[in-house]
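Every protein chain of the complex appears in place save one, which is left out.
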Amino acid sequence: MNNSSLPADEQIHSHVSSPQQLISIFVALLGLTALTVSASTWPVGRFDVWIALGIAGVKAFLVAAYFMHLRYDKPTNSLLLLFSVGVVVLFLGVTLADVHQSEPQVQAAGLPQIPASEAAP
Amino acid sequence: MSTTTEPKHRLPQFISPRSTTEQPLSYLTAERGIRSWLFTLDHKRIGVMYLIGILTSFLMGGVMALLVRTELLTPGPTIMDADTYNHMFTLHGAIMTFLFIIPSIPAALGNFVLPLMIGAKDVAFPRMNLASLYLWVFGAVFLVAAMGLNGLDTGWTFYTPYSTTTNSSVISATMGVFILGFSSIFTGINFIATVHTMRPKGMTWFRMPLFLWSLYATAIIQVLATPVLGITLMLLIAERVAGIGIFDPALGGDPVLYQHFFWFYSHPAVYIMILPAMGIISELISTFSRTRIFGYRFLCYSSVAIALLGFLVWGHHMFTSESAMAAVIFSALTFSVSIPSGIKIFNWLATLYKGSISLTTPMCFALSFIVLFAFGGLTGLFLGALATDVHLHDTYFVVAHFHYVMMGGTLMAFIGGLFYWWPKMFGKMYNEFWGRMSCLGIFVGFNWTFFPQFLLGTKGMARRYYNYKPEFQGLHVVSTLGAFVLGVGLVICAAVLVHSLFRGRKAPPNPWGVATMEWETTSPPPVHNFEDTPKVTDPYDLEGFVLNETSGNYERRPAGITSSQKPSEVKA
Partner (left out) sequence: MIAEASSATQAPSRFRAHHFETAEQQYAASKLGMWLFLVTEVLFFGGLFVAYAVFRTLHPEVFMNSAQLLDTRLGAINTVILLFSSLTMAWAVRCSQLGQQRGLVICLSLTIFAAIVFLGIKGVEYSHKWHEGHLWASQYSSGDAASVGGFDRAGTFFSIYFAMTGLHAIHIVAGIAAIGWVLMRSLRGDFGPNYFTPVDTVGLYWHLVDLVWIFLFPLLYLIG
């Protein structure tokens, strides 16, 4: 953005999205929403969650890259977002692995008949 | 920093005539009245208010610690009943952790020093900075209010399902901790944004002082880990209020999931506590050895490595509750954290080697830090190893271990840093002799208190117990006596600092001969930090300064003179 009446110190340079781009992203997001709704009826068994997550991932990418301007922004901000998602995946992955490993013992211990007040360690 | 935009600091309109006489107004005297403090956006005043707040909390937590220790003088009741004891150690832990250690170095010292160190006028978001202070105050009110309501007897970890069933004031306390989390996040966001966008031209990442690196690494953890604590406590509150059953096994929940949630924050939080301390130690060791810090880049990388590895080891708090597979993995990963910590210790030792060491008060605390932190770190290896941990889990060995790291580490560095920057903060020199005495008292008292606890732990004394077998009493008595010695040391320390405010010699701009930018300005600094924009120089160029014997100030060595003057110790 150039406003020649202002000194350089007061100017901000940033990307302006064109109407065509905004509209086409919006249309793509609507299409993907329709796709994910219909995908939920496909007979794919346990893969349904991965298909759902994949489509949601594409939608999230479109929103982040274009609506949130990450494509035209400093790479630091994109890295931050990716890094935070990475930390969530780490948290989720390790916790999930542990819970599934210990589930047989939990089942064997015969939960949850004990009242909560006596369950304290 | 540009030299054109801002006019030089001018006197504000409402000043008392007394202060105009000799020197330019400092941030302490430029404006007067309570409102000028409560609504200030000045990072230095906010830092000072934080300092007052956290020292008050430390006093509160410390008194509780002494009461707990006194109770443990004898088996069975000594001065309080079992229930009071449970409340007392819980509040001691919660206050020390959430109100004192976590904000201590970043929010109080970091707030004051960080903008000065990069030659800036303020942090990136001054209003957010003030908001973080007020959030801390509100959080503290909620947490301490629990004491006045039904107390808090869950231990500072709020483990479910006890925390969802006890009749003590868990909601008030956890609301407080939730709010304190926001305060911590705001500080972290502010520091990262400031370091990223406000460094002056010429200060590249690898020309930053190490304290900034450690604050930056700390801020990363604050931003990434604290929200998980937030959601954990929200779920805990929802569990208590509405019974959503995420953590309560009676409703189909999973109490071990709570532990995962809690430690996913609280283990990295341990590094929120220790990383800034390590940054302070890097500054102190270099300054008072009058040598360039050894292995600068490795100290930078090891701070970031500790911050990142800190996210991979939370399961070592759960060896007895998680699956065997997870325990083995977490145990292995735990040992990896010792690598960057070891790098730091060895770099400090290498800096001391052939240095011209002056045992000023901050240096005494820094050396104590190295000893105590090495003890704390090495005993941590016993707890990280699965086989020994089964024996030591939840014993006094753990208590001694984390007090060596948290108190012997963070507190020592905090006090050392406080003595180091005290002349800058308040413009007064303190009494060196009594400063060193306080360090001696704290060091001796600390070891006296906590070393016996290692022995108690190996003998099987479980932590958090009100009662114990008579055979443990001897060591408990020793530990309690040490606690009072430690208390005396801390009182001396407080007395030295308070005394300096009233009777202290006026501090020169650079009493220690340091090249980092905060020492370029007057002590205490003016409102906008610098009268003249400072030049970016090598932060560890200690050779470039000579002591002016009459003023006690270190001045930049004029160009051309190369002979290295013998550093003189600053006189008491």
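Here the chain labels run A and B in written order, and each chain numbers its own residues starting at 1.
The rule we apply is simple: a residue touches a chain if its C-beta (ideal position, glycine included) is under 8 Å from a C-beta of that chain, and two chains touch if they have at least 3 such contacts.
Keep in mind it's a predicted model, so treat the numbers as computed, not measured.
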{"item": "Touch partners, limited to displayed chains, of the chain removed from view", "value": "A, B"}
{"item": "Omitted-chain contact residue, chosen from B:124, B:392 or B:407", "value": "B:124"}
{"item": "Chain A, residues in touch with the chain not shown (by the definition above)", "value": "1, 3, 5-14, 16-17, 19, 22-23, 25-26, 29-30, 33, 36-37, 39-41, 46, 48-49, 52-53, 55-56, 59-60, 63-64, 66-69, 73-74, 76-77, 80-81, 83-85, 87-88, 91-92, 95-96, 99-100, 103, 111-113"}
{"item": "Positions on chain B contacted by the hidden chain, ascending", "value": "1-2, 5-6, 115, 120-126, 128, 185, 188-190, 192-194, 196-198, 223-228, 230-232, 234-235, 238, 242-246, 248, 250-254, 257, 260-261, 264, 528"}
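The definition used in the following text is that only the chains that are shown with their structure count from here on.
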{"item": "Approximate Å spacing (C-alpha centroids) for the pair chain A, chain B", "value": "34"}
{"item": "Contact set on chain A toward chain B in their complex", "value": "9, 76, 83-84, 87, 90-91, 94-95, 97-99, 101-102, 105-106, 111-112, 114-117, 119-121"}
{"item": "Of chain B, residues touching chain A in the complex", "value": "5, 159, 161-162, 164-165, 196, 224, 228, 248-252, 254-257, 260, 264, 311-312, 315, 321-326"}
